[in-house]
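Only one protein chain is missing from this complex, and each of the others stays in its spot.
Coming up: chain A.
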Amino acid sequence: MKNNWPLWEVFVRSKNGLEHRHFGSLHAADAEMALENARDVYTRRNEGVSIWVVESKNITASNPEHNGELFEPANDKVYRHPTFYDLPDEVKHM
């Protein structure tokens, strides 16, 4: 019988104050097992204080081949950056 365990993505918060970061993936039958396996595979040396697991099929990813179109709207909006605005030299910090 081929009844394969699905793939899960693992996100770990290394300490409070930091965001959860992608650590890798693993196979598990359900979410609870994915959490326990994530603890054993990715946090054997106290690398985390919190773990998220999400089944990989639930992640929608952008396609790098479309990066041009996707990120183009940000390219020509230099006025979103503080350096776009001219200030007199006398203003030291703003």
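The definition used in the following text is that contacts are C-beta pairs under 8 Å (C-beta built on N, C-alpha and C of every residue); 3 or more make two chains touch, one makes a residue touch a chain; residues count from 1.
The working rule: contacts and distances are computed from a predicted model.
With the options "Phenylacetate-CoA oxygenase subunit PaaA", "Sulfate ABC transporter ATP-binding protein", "SDR family oxidoreductase" or "Cysteine desulfuration protein SufE" in hand, the undepicted chain maps to the protein name "Phenylacetate-CoA oxygenase subunit PaaA" (source: UniProt). Where chain A meets the missing chain, the touching residues are 1-5, 7, 24-27, 29-30, 33, 40-41, 44-45, 61, 63-65.
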